[in-house]
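To start, I am sharing the structure in question, which I have written as structure tokens.
One protein chain is absent from this view; the other protein chains keep their places.
Each chain carries a letter (A, B and C) given by its place in the written order, and its residues are counted from 1.
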Amino acid sequence: MSRFAIDEDAVRRLAGLLEETGVGEIEYRDGDRCLRISARAAAPAAPPAIPAAAPQPAPAADPAAPPQQPPGAAEGTPVTAPIVGTVYLQPEPGQPAFVQVGDRVQTGQTLLIIEAMKVYNQIPAPCDGVVRQVLVSSGDPVEYGETLMILG
Amino acid sequence: MSRFAIDEDAVRRLAGLLEETGVGEIEYRDGDRCLRISARAAAPAAPPAIPAAAPQPAPAADPAAPPQQPPGAAEGTPVTAPIVGTVYLQPEPGQPAFVQVGDRVQTGQTLLIIEAMKVYNQIPAPCDGVVRQVLVSSGDPVEYGETLMILG
Amino acid sequence: MFEKVLIANRGEIALRIIRACRDLGIRTVAVHSTIDSEAMHVRLADESVCIGPPAPRDSYLSMAALVSAASVAGADAIHPGLGFLAENPTFAQVVTDHGFTFIGPSPEHIATMGDKIAAKAAMSEVGISPVPGSDAAVEDDAEAAQIADGIGYPVLVKAAAGGGGRGMQIARTPANLAPALGLARREAAGAFGDSRVFIEKFIENPRHIEIQVLADSHGNAIHLGERDCSIQRRHQKVVEEAPSPALDASQRAGIGERAAAAVRRLGYLGAGTLEFLYDGRDFHFIEMNTRLQVEHPVTEMVTGVDLVREQLTIAAGGELPFRQADVRFDGHAIECRVNAEDARTFVPSPGRVREYHPPGGPGVRVDSALFAGCIVPPYYDSLIAKLVVHGPDRPTAVARLARALDEYVIVGIDTNLDLHRGIAADGDFNGGAYDIHWLERWMDGA
Partner (left out) sequence: MFEKVLIANRGEIALRIIRACRDLGIRTVAVHSTIDSEAMHVRLADESVCIGPPAPRDSYLSMAALVSAASVAGADAIHPGLGFLAENPTFAQVVTDHGFTFIGPSPEHIATMGDKIAAKAAMSEVGISPVPGSDAAVEDDAEAAQIADGIGYPVLVKAAAGGGGRGMQIARTPANLAPALGLARREAAGAFGDSRVFIEKFIENPRHIEIQVLADSHGNAIHLGERDCSIQRRHQKVVEEAPSPALDASQRAGIGERAAAAVRRLGYLGAGTLEFLYDGRDFHFIEMNTRLQVEHPVTEMVTGVDLVREQLTIAAGGELPFRQADVRFDGHAIECRVNAEDARTFVPSPGRVREYHPPGGPGVRVDSALFAGCIVPPYYDSLIAKLVVHGPDRPTAVARLARALDEYVIVGIDTNLDLHRGIAADGDFNGGAYDIHWLERWMDGA
């Protein structure tokens, strides 16, 4: 019986592609030859199950929505809440918003206001850029660290 | 049926590639032959520490010595206690022991006695052999499963 | 007091007894089968002895192994716990014959109360009325019909040696009596090797009320009030509480004093429980358990009495340190039996407990031998924990029960915690309005 003709270079290239693309498995078939490469299972590193199993806080009411990174957040610079409070996008009701999606903003320019204890805190742009996303609406409660806008 | 023609070298090369690339699985198919190599599952998580950390029973008094395999036990056939009780190596006090180290014994031959609830239970040799070790003395309490002698 | 006590049991009840012994400074010897060598009762005892393989018959039910373990460990007394050999009069006798103190009543009392017909007769003599019915096993169908006519239908045909709901048949009309007798005899013969049956009045929607008693060897016999164990499924208690929502203080004192007087007249020794069906007016005796009950903690929580401590005191020949007048009933306690089983199908769920986090805070007691990483073996009872709560009144106790159930985390095996959460949230349960059929109706409707 003939020996396997192992194309080591093909294995290495597919393994590299697996790593690069982050996929779980690549199967390459050519006529009656086939090469399949699977990712190694993640280490079990089981996070303690107690947290997951413990009674979860009831779905947070609006006020207590947990800080979440929006999809695609990695692509821009997030603007996060430096204090818990209530968001306002306009200086006063009826007036236009400080900024809108697509606006070009400069470092230090006010993006929105967070009211905490009757004090209106202006939240400045942390860098020059364009407003890519506005993730909150006027009147929304926000937690410390919650992402408010994405600049890009 | 013909014998498997194992291409050891191909296996070694793929195993080397698996290790080198860090992938989880490589399947190599050529015509109606197929060779699949998978990474070993990650070592099981550490056993829970609670058992080790929980207050240990006080060093067992003689009566309650935990069953232990003596060093080198794997080399012979252990004779274990089928019941908790008190060991006697002689039929009666003052008489010679049933067996001694070095004695050749036959299956079924009485090796010692375990007294439980005033009943003297004869413990027979489980196989033909030579008495390699005697791990108990007359009057010793033994637990269920505790190794009493080693035959070789 | 004893120097060293061997605990002839496993799981949470073994742990319970070890804790009482430690509180008294008594050394403890745990026994265990091979699969239990890492179990919590082994870890927390002062000494341990492996007594056999996992099968209960060869370990926890082996009298020879247990008595021999007590000998080699030099114990002076044996506590049988509950289940296994706790109500086996032969075991009590063998323990005594080998020179150990059996922590429990005399073999004679165990034997009498183990026979349902004899127990009813014995109790009748000391002023406790059993459920109306035959005084003895019914010999033939004609005698049965005569008795049934006398007490009125519906009637229950029960195995003399019965228990756990087996060998039990209802006859709602005279026409049903003969078939019921036949079925019950067949079941009884199969289950207990004893086909004797007797007849009782079938009480439609009673509560299960039981009275805890303690009697010492100095003539003191007292009661510690009742437990309401009506929340049952297939005759298995699921939730127990004290006091009963159905009784007031004078009813409690009335039935309690009758129970205490009865055991005093019997010359009974130790802890015991008289079980009754309560139809809203009368207490009908059904049986006496001559041992600690699973649900004993609810009594401990409302009275402050440590029942296991008193069992030890009594068995050692001591005197009860209080009298009936000293017993106070304080607040309200509820116990949930947490089982390793599917909450809906009740299929047992042995396995490895991966994560374990019991609830805490005020008014919460947990009796459990579980720990993260432990094994719940398939060989034994599925009871893995008792969650007991106490509060100054029933609404507070129920609120604490719900709170504690929500905090309880057991991962790796299925448990009936969700069933308990459902019960704790239920309006009928919150109102105390239930009888022994309530849980099964509730589950059918849920």
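Heads up, the rule we're going with is that a residue touches a chain if its C-beta (ideal position, glycine included) is under 8 Å from a C-beta of that chain, and two chains touch if they have at least 3 such contacts.
All figures in this text were calculated on a predicted structure; none of them were measured in a lab.
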item: Hidden partner chain, touching residue among A:G24, A:G108 or A:G145; value: A:G145
item: Chain not shown: contacting residue from C:G331, C:P350, C:P377 or C:G422; value: C:G331
item: Of C:R22, C:H98, C:R233 or C:R264, the one touching the omitted chain in the full complex; value: C:R22
item: Residue of C:I7, C:V29 or C:L44 touching the missing chain in the full complex; value: C:L44
item: Listed residues C:T273, C:S368, C:S382 or C:T415, member touching the removed chain; value: C:S368
item: Residues in chain A touching the chain absent from view; value: 47-48, 50-51, 54-58, 60-61, 63-64, 66-67, 83-86, 115-119, 141-146
item: Chain C residues that touch the omitted chain in the full complex; value: 15-16, 19-20, 22-25, 44, 297, 300, 304, 306, 330-331, 355-358, 360-368, 371-372, 391-392, 396, 399-400, 402-403, 406-407, 409
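The working rule: only the chains that are shown with their structure count from here on.
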item: Averaged-CA centre spacing for the pair chain B and chain A, given as whole angstrom; value: 54
item: For chain A paired with chain C, centre-to-centre distance based on mean C-alpha positions, whole Å; value: 56
item: Chain B and chain C, separation of their C-alpha mean positions in angstrom; value: 40
item: Per-residue overlap in chain C, given as positions that touch at least 2 other chains; value: none
